[in-house]
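The following block contains the structure, expressed as structure tokens.
Here the complex is missing one protein chain, while the rest keep their positions.
Up next is chain A:
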Amino acid sequence: MQNENLVQISFFNQLMLVHPRKKQNERSEASVQVSEYFVNAEGTGDKVNLSDLLGTVEKTSGASNKTKKQLRNLQSSKETLELPLNKQQTEKIQRGIAYEKTTAEVSCWKNIILQNQKAEQMVFPLNQESSGPKRVEQVVAGWKVQTPLEQEIFRLLHGSRQPVNDPVLTPVEEQSLKAMSLEEAKIRRAELQKARALQSYYEAKAKREKKIKSKKYHKVQNKAKRKDFLKQFDEMVKTNPEGALEELKKMELSRMEERMSLKHQNSGKWAKSKAIMAKYDDSARKAMQEQLQMNKDLTQKMVVPSDDEHESIEEGLETVPDFVNDPETVIDPVNPWMRGQLTHEEPEVSCVTAEEVQTAEEENEEEEIIGEFERKRKLRQADEEDLIPTEEEHVVEVSDKEEEEDEEEDVSEFNTLFRLMRSEKTREGSNQTRGGLNTAGEEDEEGLLSEGQIRVRSIEDLEVLDEVVEPRAIEEPSAPQTAAAEATSEPPHKKKREINLKEVLTKEAKAVRLPFLPTVVDEEERDEQISIIKEAFAGDDVISDFIKDKSRQEAAGRPAVVDLTLPGWGEWGGVGLKPPRWKRKRFRIKTAPPPPRQDQKLPDVIISEKRTASVASHQVSQLPFPFQNTAQFESSIRTPIGSTWNTQTVVKNMTKPKVVTKLGAIIEPMVKEDFIKSKTTSAGGKGAAIMLGENRRAKEGTKRSKKREKMTTARSNS
């Protein structure tokens, strides 16, 4: 098609062209109607067909042979043109192209949107004027002369043509600054700041080092430098022999200087004074020798010494054993309770077996003392209830037989809560598999509002709400625990217990009372205190009680054998008859042993593994969505954010709201020009670029015109 068009066009061109070389024939025709504007021919009003024109072409001599040939070909070909696509299809194609274009354009927002979604804090309205300091020029440009005095000053200034408003930056820099987005500018500023800070640090360090008076320090430094230099030199020999040669020359020069001078020859004032002392003072002698050594070193011809020698010397000089810096571990010999460690018990534990063999006398004495305190204890027992145990690190929860006092409950409730949470750590595996199944359903639950017909008007209503929903909350989590128990039952059996502490611990051990804080005790008070503590707990059989208690709980936890034997079935029954062995074997069912207790290895702790409903309702039963494991979740909970535990700035940072809006300000939607610098946008910062382009063009124009001028002048000259 295009070819045909071309042919036609060229043909018309040739028709229309008035050949400059050939003379135009004058046409004069006779006509009935004569118009002053145009010539009327015979067939006025008839349409001229292309074929008519083509027919004449053959005869005209003006048309080239080539066109004539093309025309002939055209006439002979019988092919029809292809039909254009139908409207629907063209529209579809157009739509497709337009859609692609738009999506590509829109995708440029991707980064910004992602960035905003991830941002810790968004401040709306966006693009507020920065409160930071402005550049001097900006301030000056905005300021106008107002008072007569100012006017006068300005007149004077302008009269002398001082550069008042001279921009510090060149226009190009200005434009480049404008072209930089806010983010980039911020990043650049930060970089500059960092560089400046580094420089200042470096300067400060150099200054500080310069000020150090210790000669030894400088000596060591110099030595290190020299060593470095030598190393570099070695490398240089390989890589840059010319540079190395120069360095060698320099060294040679210094050697020569050294040889010329008396600097290290023990001839100076200092050396003389040392020489006097050298007889008595070992160090003075050494110093002098060192100086001489220095001289030797310097005057020696350049031979590179082996590195390891130097190193060994330096290490000998510099290294200080590490333990010097370690803080002293203070172990209070008198008061073991202060540190929360059972330091005092250990020796006793080790010699328990020996004590068993000890003489009866001692025991008798002890028994007497115990007897005394037994009486005292009975007297005291009435008052004992007032005592509140202060243990915090080792929470001893004896839950089944004692009913907790109210105040204790508060504490232990939360402790068990988080202890159980810790225990969940071990169940991770089982939990995760469960979680995988549940997520789909639970996810939905997560987002749902629990809508009901209860109106909340006061806090009491919330409590009521509490009771209504509670039972379900308790029921849910019980299942995973048992599952988890099965999962964890295997591994601990494999480990061997080295010492059975339960057997080793006896009543002679000191009572474990661990105040949380190390308290300061005067020297005199110590003995007294020890005696008081001894007196208070000597008679108390706390530990054996405790052990008994624990064993009882363990026994209760062990599964009992279920006996399903029915006497008289299949044999004779009667008094005194035992069921036969096969029957016992078959019908007495042993259940699987429970998983090992958590406190199995902890001799001084009883961990109750019972689920308490009051705690369970506060516990998180499943790992919430964004967290990948329990440890993550726990750590997120563990860090406090309140001002009770953190400094103000930290609190401020941690409690930063995600979205900040300004009161009474209209939040406009994003404006494309502010965020995205594309090549096509016309407003704002783009103006500068266009201006630049124009300038360039204008410059080029002038260049060209100059060239032309030159050409013309050259021509005229020739």
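Following the convention adopted for this analysis, a contact is a pair of C-beta atoms (placed from the backbone, for glycine too) under 8 Å apart; a residue touches a chain by one contact, two chains touch by 3 or more; residues count from 1.
Operating definition for what follows: contacts and distances are computed from a predicted model.
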{"item": "Omitted chain (choose from \"Protein VACUOLELESS1\", \"AP-2 complex subunit alpha\", \"DDB1- and CUL4-associated factor 13\" or \"Elongator complex protein 4\") - UniProt protein name", "value": "\"DDB1- and CUL4-associated factor 13\""}
{"item": "Candidate in contact with the missing chain, chosen from A:Thr102, A:Gln289 or A:Ser544", "value": "A:Thr102"}
{"item": "Hidden partner interface residues of chain A, rising order", "value": "91-92, 94-96, 98-99, 101-103, 105-107, 109, 113, 116, 122, 124, 196, 200, 392, 410-411, 413-414, 417-418, 444, 447-459, 462, 465-466, 469, 473, 516-517, 617-621, 624, 633, 636-638, 640-648, 651-652, 654-657, 659, 661-672"}
